[in-house]
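Down below is the structure, laid out as structure tokens.
Note that one protein chain is taken out, while the other chains of the complex remain in position.
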Amino acid sequence: MNDDMTPLETAHINDTEITPEIVAEHGLKPNEYEKIVAHMGRTPNMTELGVFSVMWSEHCSYKSSRKWLKKLPVSGPQVIQGPGENAGVIDIGDGDAAVFKMESHNHPSFIEPYQGAATGVGGIMRDVFTMGARPVANMNALRFGDPSHPKTRHLVAGVVHGIGGYGNCIGVPTVGGEVNFDSCYNGNILVNAMCVGLARTDKIFYAAATGIGAPVVYVGSKTGRDGIHGATMASAEFDDASEEKRPTVQVGDPFTEKLLLEACQELMASDAIIAIQDMGAAGLTSSSVEMADKGGVGIVLDLDKVPCRETHMTGYEMLLSESQERMLMVLKPGREPEAEAIFLRWGLDFAVVGSLTDTGRMVVHHEGRMIADMPLEPLADGAPEYDRPFTPTPLAPQIDASHADDTNITDALKTLMGCSEIASRRWIYEQYDSMVMGDTLAGPGGDAALVRVHGTQKALAISTDVTPRYCLAQPVEGGKQAVAEAYRNISATGATPLAITNCLNFGNPERPEIMGQFVECLEGMGAACEALDFPVVSGNVSLYNETNGQGINPTPAIGGVGLIEDLEKAVGNAFSQADRYIFVLGK
Amino acid sequence: MQASVIVFPGSNCDRDVAICLEAATGKKPNMVWHGDSDLPDSDVIVLPGGFSYGDYLRCGSMAANSPIMKEVVLKAQKGAAVLGICNGFQVLTECGLLPGVLMRNAALNFVCRNTRLIVDNNTTPFTGLYQQGEEVIIPVAHNEGNYFADDETLNELSGEGRIVLSYAPDDNPNGACRNIAGICDSSGLVLGMMPHPERRAEAALGGEDGKRMFTGLVEALS
Amino acid sequence: MKATVKITLKHGVLDPQGKAIEKSLGQLGFSGVNEVRQGKLIELDIDADTPEAAEKQITEMCEKLLANTVIENYDIQLNLAD
Partner (left out) sequence: MKATVKITLKHGVLDPQGKAIEKSLGQLGFSGVNEVRQGKLIELDIDADTPEAAEKQITEMCEKLLANTVIENYDIQLNLAD
């Protein structure tokens, strides 16, 4: 295949010689590079190296975590789609399905809090609406550094504005979340966004591309040089220098996303779509590789057709760009005109950028030459999987409670009420539109949020929970507790807990003690999910949350979803009347 | 009674208000796309909340210039009732049907919460079912709801009873001049308001204070 | 032809953003900063045969869309170098 490459006329990015430095800049280890060469049967060119680097990044490949994720319980009669798709899907009766997922946008939010958080919200909503669901609720789990740290204020303000700026504009209520402050997040904040959508069980859309010759279609916004290397950035430890590097930040455009949502819903009402996937991290690359790989086909792309916002973009840049508000679809052949009409009416770009082949390879053309030709299997399933060494977390020392008796209870209570951990979050959640769509039965301020299934008496209960301090002290118990807390919060509204998503935020997995936290938290989570019949249907892993060698506390955020059949039976958390009994349950 | 809801790209309370209108009128409202130049005959036209055109440039500015607004202005001149809620209020000031302008909230934050409102004028077709001076609870959700106009205009509005709704003095969420939450034109048929009556029109959603606006409208216009 | 339109709040119109910036600057330790006002800048490229034609067009854009003349002033600058 290599011989087909057009002879080189002018300096082309692919003419650059691949040196060990270039390999390292792409975040690839020397042995990983050797594997790439073996898979290719030759030296990759720059474009191919770029594609491998993003597909094999921790963010896309889950290379350190896959082994452990496989152990989580993922099935149950309520599960329609477990992990592996854009989002998980559960059955909520009467032909209705809840579609949900949680995802991190930690590093981008540290660099540019407003846009980082905004694009995090935009990305997770696309994951949900690509499945055919209409997003009905957003949640977020935020972790910031010490309130007195000089950066914290700026980061909190930016992140909260960004979440609101995106969610409020698109018109999906933000119904809850959690916020903690701890110095371990000083240099590494966590911004985890969750989205829940509703679909009909017979109208779920998947990413697997089938049908040799079927057109591959690009829709949404134009491609710019946004966030190139974002995916690799999300997988590399931070140091002070990378803040200076200032990668081109992705800017969110919620207005366009709203149009994209409506246009997709309109096209989804027909049967023209074979497969659809959002262009998230590693944009065009990961979406085309994943779609083709899942369907067991090949794909050929013509980058000259890709709508671009900037001039002279190289193929490398187009493949790696993380411009927002874009989707890739495979349509039934011949259905392009009707799809195009819909997207144009909504003022969005639409372009046929390729087609499916039977080669099992991804072939990319640009400006009259073939710039990449690579086997799909090693890009996706064939990515490295590591069984990283780990050390168990030593038992935390007992807290010395001997002086507790000297404390005046009232003073202690006042201190507690005033501490940043417990203080009211109203100032945050009032900046989010929690009521739009007219189905929010219980918004922020309670245990779990309650969102009515539009037009029915049913409601979804949603909660995000984790207590990183517990996970640090005893990861197994902390993992269990996070799941149990989500379960309790959902139960407390009167709903039956059904399934969870998660966002596993940890430090550098190449350090055995961090890996130990990861392994043990997952063990606890898995055990709790098993015991409670509360399976995991989607999730996300964010590793390397470290700055200058200081890792964050293990923070496996859980997003739980439950169902209440009759919303008349829902209960709030207020003591609503005098002269009522108060019971304490449990032990 | 026939209602129409104008849908701009980026409107996001169009469905919510349509549900309230249908409940009050017993008929589905027409949903009219902003790009249309044809507006079916309607007794009331609603400009819904949301972020038309992403709220870019100035809230409501681009929507005010869309083709359908020419029709809305014509119909208003011919006596149709027009209700602008939130972003719809911003559109009404931008297109000149109502005076003044909605600026960025004084605290520079988006604010979504219940507010206590005082009905200052119950003689408009929108407020007939409220008592004069009654305090009601209706939520707001906006980033630019800080009503501003020069003193002359404000005096005129006060003097003519055109301040229809105001925030309770200790509950002004955005810094609006004279606690203004909603104003009407001199005919009383065009009302712009920042709070969202459609979000409080059902007991399950916390209360029904907003519902009377829609049922009252039906009573007044039929 | 490239042009820049400056849109500023009229005198006497409250400017919450300007006020907030002024306060923040004070908190950051910058003293002696007053009368902070925030406006908008719109840059565009317009096909026009003459500067006069360009200016006329842009004035119309300002009146119709770019500025809210109830509260804002605008000022058009053509970049004749291009």
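Quick notes on this one:
Order as written gives the chain letters A, B and C; numbering starts at 1 within each chain.
The rule is simple: a contact is a pair of C-beta atoms (placed from the backbone, for glycine too) under 8 Å apart; a residue touches a chain by one contact, two chains touch by 3 or more.
None of the values given here were measured: they were computed from a predicted structure.
Although it is not drawn, the missing chain touches A, B, C when the whole complex is taken into account. Considering the full assembly, A:253 is the residue among A:253, A:293 or A:447 that touches the omitted chain.
Contact with the undisplayed chain is limited, among A:347, A:392, A:418 or A:512, to A:347.
The set of chain A residues touching the chain not shown comprises 111-112, 114-115, 221, 224-226, 246, 248-253, 255-256, 309-310, 323-324, 347.
Touching residues on chain C toward the chain that is not drawn are 6-8, 18, 21-22, 24-25, 28, 30-48, 57, 60-61, 64-66. Annotation for chain B: contacts to the undisplayed chain at residues 53-54, 56-57, 62, 65-67.
The rule is simple: only the chains that are shown with their structure count from here on.
Viewed as a network of touching protein chains, the structure reduces to a simple linear path. Each chain gets one centre point, the mean of its Cα atoms, and the points for chain A and chain B are 37 Å apart.
Averaged C-alpha coordinates put the centre of chain B at 29 Å from the centre of chain C.
Residues of chain A in contact with at least two other chains: none. In chain B, no residue reaches two or more other chains under the touch definition.
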